[in-house]
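The structure under discussion is supplied below as structure tokens; questions concerning it will follow.
Every protein chain except one is present and positioned as in the full complex.
Coming up: subunit A.
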Amino acid sequence: MAKSDDCVHIFQGLLVFGNVVIGICGIALTAECIYFVSNPHGVHPLLKATENGDIYPAAWIGIFVGLALFALSILGIIGVIKASRTLLLVYIILMLITFAFEMASCITAATYRDSLTPELFLKQMLERYQKSEPANNSDNEVTQTWDKLMLQNHCCGVLGPSDWQEYTSAFRLTHSDADYPWPRKCCVLDAQGLPVNLDGCKLGVPGYYNSNGCYDAISGPANTHAWGVAWFGFAILCWTFCVLLGTMFYWSGIEY
């Protein structure tokens, strides 16, 4: 009896430990998702304007799932220590529901990240940057965001200045190709915000214009957000799976 008692105690200890980890991870997930929801990285106008949905639904679900995980982990610890069948049954069912929600959040975040292709931003930029009759406020925001982006990151366009040469654009409708092969913000600017050498910029002389594209600067934060929600959630769910299996075995072994 002593040996099986030891086994029981070890198993209980493992389950309690598992639940403690789940509780801590739940708090961490909540904190991470709150950070993503509130973080002013500055590219949000671009993401919002893509009409592809955004990271927010996945992040909001993550917040509530994190809190639920924390609460349920406490319930689980109590249930394991008391060896109560009803408590553990409630725990298992609620955990499965939380598991399903978190699964949805992870998949949404991963799918969303996949949709952020360069073509998506290219099309948005060409159709909206410096649109002469902005249809709504988000067009203005797109223009301002791109101006700030190109200024701060010393980049031009999505893939390069040739974006403005290869495709028609709203910008091209109001700015002739000979005077503005690409927007002035693509030029290397001096302290007053004027091009250092306008002819050099129009010709495309290396050193007087920004030759690399802004896609890395846009997709970087979006990548971090999406993978943070998706992969961290995935890791938590794997751990939760193990703890739940253990709890099920434990539950089926409890005698009435």
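Keep in mind that, in the parts below, a contact is a pair of C-beta atoms (placed from the backbone, for glycine too) under 8 Å apart; a residue touches a chain by one contact, two chains touch by 3 or more; residues count from 1.
FYI, contacts and distances are computed from a predicted model.
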UniProt protein name of the chain not shown, from "Protein TRANSPORT INHIBITOR RESPONSE 1", "UPK3L protein", "Alpha/beta hydrolase fold-3 domain-containing protein" or "Phosphatidate cytidylyltransferase": "UPK3L protein"
Contact with the hidden chain (one of A:120, A:189 or A:217): A:120
Sole residue of A:74, A:92 or A:151 that reaches the chain not shown, by the stated touch rule: A:92
Residue, one of A:138, A:153, A:211 or A:224, that touches the chain absent here: A:211
For subunit A, the residues touching the chain missing from this view: 4, 7-8, 11, 83, 89, 92-93, 96, 99-100, 103, 106-107, 110-111, 113-115, 117, 119-120, 122-123, 126-127, 160-162, 165-169, 172, 176-179, 181, 199-200, 202-206, 209, 211, 230-231, 234, 237-238, 241, 244-245, 248, 250-256
